[in-house]
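As you look at this complex, bear in mind that one protein chain is not there, while each of the others sits in place.
Read from first to last, the chains carry the letters A, B and C; within each, the first residue is number 1.
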Amino acid sequence: MANKVIITCAITGGIHTPTLSDALPYKPADLASQAIEAAEAGAAILHIHARDPETGAPTGSPDVYRQFLPIIKQGTDAVINLTTGGSPDMTPEDRLAGALTFSPEMCSLNMGSMNFSFHDMGRKVKEWKFAWEDQYILDSEKFIFRNTFADIRRNYELLSDHGTRFEHECYDIGHLYNLAYFVDKGVAKPPFFIQSIFGILGGIGGDLDNVMFMKRTADRLFGKDYVWSVLGAGKYQMPVCTMAAQLGGNVRVGLEDSLFIGRGKLASSNAEQVRKIVRIIGEMGLEPATADEARQMLALKGADRTQI
Amino acid sequence: MANKVIITCAITGGIHTPTLSDALPYKPADLASQAIEAAEAGAAILHIHARDPETGAPTGSPDVYRQFLPIIKQGTDAVINLTTGGSPDMTPEDRLAGALTFSPEMCSLNMGSMNFSFHDMGRKVKEWKFAWEDQYILDSEKFIFRNTFADIRRNYELLSDHGTRFEHECYDIGHLYNLAYFVDKGVAKPPFFIQSIFGILGGIGGDLDNVMFMKRTADRLFGKDYVWSVLGAGKYQMPVCTMAAQLGGNVRVGLEDSLFIGRGKLASSNAEQVRKIVRIIGEMGLEPATADEARQMLALKGADRTQI
Amino acid sequence: MANKVIITCAITGGIHTPTLSDALPYKPADLASQAIEAAEAGAAILHIHARDPETGAPTGSPDVYRQFLPIIKQGTDAVINLTTGGSPDMTPEDRLAGALTFSPEMCSLNMGSMNFSFHDMGRKVKEWKFAWEDQYILDSEKFIFRNTFADIRRNYELLSDHGTRFEHECYDIGHLYNLAYFVDKGVAKPPFFIQSIFGILGGIGGDLDNVMFMKRTADRLFGKDYVWSVLGAGKYQMPVCTMAAQLGGNVRVGLEDSLFIGRGKLASSNAEQVRKIVRIIGEMGLEPATADEARQMLALKGADRTQI
Partner (left out) sequence: MANKVIITCAITGGIHTPTLSDALPYKPADLASQAIEAAEAGAAILHIHARDPETGAPTGSPDVYRQFLPIIKQGTDAVINLTTGGSPDMTPEDRLAGALTFSPEMCSLNMGSMNFSFHDMGRKVKEWKFAWEDQYILDSEKFIFRNTFADIRRNYELLSDHGTRFEHECYDIGHLYNLAYFVDKGVAKPPFFIQSIFGILGGIGGDLDNVMFMKRTADRLFGKDYVWSVLGAGKYQMPVCTMAAQLGGNVRVGLEDSLFIGRGKLASSNAEQVRKIVRIIGEMGLEPATADEARQMLALKGADRTQI
């Protein structure tokens, strides 16, 4: 499968707010239909967050997940990957509730604590759709995305019984070393799926030199035991993905990571971004991996062994 | 001053505990004498933390600082640089108290939140000198070193009236981007003194490839507006410093960063580490900068304008 | 012109032989029509070699150039760039004859001596179209591409009266240092157009890490005084160009550099490769520079001041 690229699509996330793009889905039906359309366009993995169906505010409530996860499962065989990153307002327990309830094939696992800030993101907005959005964005100046060594260890432990495997989100070089610590301790098991993230304020920047250095460091620390994927925030989305694909890596797109499809142009849907990266890798002679190819590359347990 | 290297010596820090090395100073007289001896050996800057005179536990109390800072000032003209990093038990206010009280020429400023863990450090210890040490070390598995964007902004604001300049402590590549954010906002003023830190669990590792990449990234982000220094934790101390010196950078040594002078061999004092790095840079044709040369390179206000 | 990419198309070169691809032009009419079509597809610069009209063997004869250069000039306003690299059989004088005769806007200038070998290239060929081809390829095991410091200096001198500017062909990191030597001596004048070449046996390989390192080294040596372009030989053509375009560089394609359009698939024409790279950079939000934009970026004298 040397010429196959696993495309993950992150449908909505917990950062962008509804006012920033009309395309950002938060109603269960929209989340499901955009997810299914993204899978049809070439995404093998769907990275999923829940949103309050009325206000679009991030939530980790299993009751909300239940309103759309089964629809997605019925509509596509793509791998469902639930966040454990959540959003600034959630406790560690809130963040894990979805994964513990639905026992998905994959969930995200954030490999370190960090500032995660987007307080300048709403500057140009004149009128907000919902009351919570403005302060939510401003408060991120004070936000620490909490993922202590004790937290990470606990997540590995709690989810190991579920056979759920991890999208190890690494926002900086040090996060690779944190993962190496857990590999050393025998807690993390190969193949490690590493999602390197570029361009978040608080993490490593989106410059392409960083993309290459991240891979080189992962090569040094993990040899052939890892499967590499990347995402770039905002304007870095396509450059970072293009570069990683050239280096033999996999890619993540989706409205969680960027609301845009080109300079100053909002994407109309998650699928539009998937189609764009499919075209780009196609020019390189590469093809999207199917969901089952992704399952094989990442040693996943299969959709039938989840509680969705 | 092309062949001058600013040597900072970090006398005791807030991480190592008294049981780990008899040489680690915590009594005011010992802190002062080791600091002065380090300066005589070639350190131009003394990076200072306070310790409880009885138990050796980290403290930020101005009353404790007052027991030894004047002795240091009287004994040497080296630049006094007070920590604002403190230790896991301190609040943001505790951490700033020393700098606000003494208005030093420099203080440290940590450029991001992160895990900062050393929970495996006491494994080999059979008997502890003080009751607090064991749990203090174990608890670091849960520790987040808090430095949000709002915190950092506040520190710049509070200290700008003092004319105190900053040792910008950067534990990962992202921290350089955080500094770039404050440069962009006009809050940070050149020349930026950047202390890149390698080998702390939670931050970027101590491998030499990282040292070069850190410099390259700083070059890209700050051009000629910064003065670079490095420290390596534990066994990385001398390799990281040697390499940075070769690249035109400055160095930090001291018992805060490593308790050792060679493989498995404890250092007998801070000055012993200073003397070692002085010999190494000497082989390269480099010399330690004097305190006044350091003041000029870093645009410091001068010892007479502090409240020590 | 931040989002403009100068596309150079190298129509036929002096390495590939007619048997290797039916699309490789060597008759004057074919050279002209493929060049014009490449320009129409988006190439701003046409890098030109001559071939014997009967046998397709490389030649530097002005008489042969005269059979198609005027046709190209009449058919397109693209910049005409004549090789001075020639082929293994030519003397230094042969190699310069075209440039001295036609005084083009640009000519190539190879920045160092090196092995330049392709002796394994004909292994799969059963029957050769022309008698010279087989031995020509095998002999390259013994070939040294001669470009001594004295030769390079002489080329600068001979062509400076013509106002012809240079495509500085750099096949390895050392060639950048060679150029830096001539910059230091005041012989080379900015803006330097640097063509970095990857994947020739004898030069630096086509791995993408090399592309980034080449740029980093050029940045260090030449700062803002250079305009960067790349070419990748054979299978490296599109990956190398894609990566450089992402890094803000310019690109060269064409049948001189690769006979292929995809894995194992021969290109049907030079223009087909131009169209492919135009699509790729288009996905990045970039556009081909026009010939006049290229002239401006490279400080060229203009087509009307040549002897074509």
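Brief remarks on what is shown
Here, contacts are C-beta pairs under 8 Å (C-beta built on N, C-alpha and C of every residue); 3 or more make two chains touch, one makes a residue touch a chain.
Please read all numbers here as calculations on a predicted model, not as lab measurements.
Among the chains on display, the ones the left-out chain touches in the entire complex are B, C.
Only one of C:Thr83, C:Asn155, C:Asn178 or C:Thr306 touches the absent chain when the whole complex is considered: C:Asn178. Within the entire complex, the positions of chain C that touch the omitted partner chain are 112-115, 117, 119, 141-144, 146-151, 153, 171-174, 177-178, 180-181, 201-205, 207, 209-210, 213, 216-217, 220. Along chain B, the points of touch with the absent chain fall at residues 208-209, 212, 216, 238-239, 242-243, 246-247, 262-263, 276, 279-280, 283-285.
Throughout what follows, only the chains that are shown with their structure count from here on.
If you sketch which chains touch which, the chains link end to end in a single open path, with no loop closing it. Mean C-alpha position of chain A lies 36 Å from that of chain B. Chain A and chain C have Cα centroids lying 43 Å from one another. Between the CA-based centres of chain B and chain C the separation comes to 53 Å, rounded to the whole angstrom. Across the assembly, chain C contributes residues 216 that each touch 2 or more other chains.
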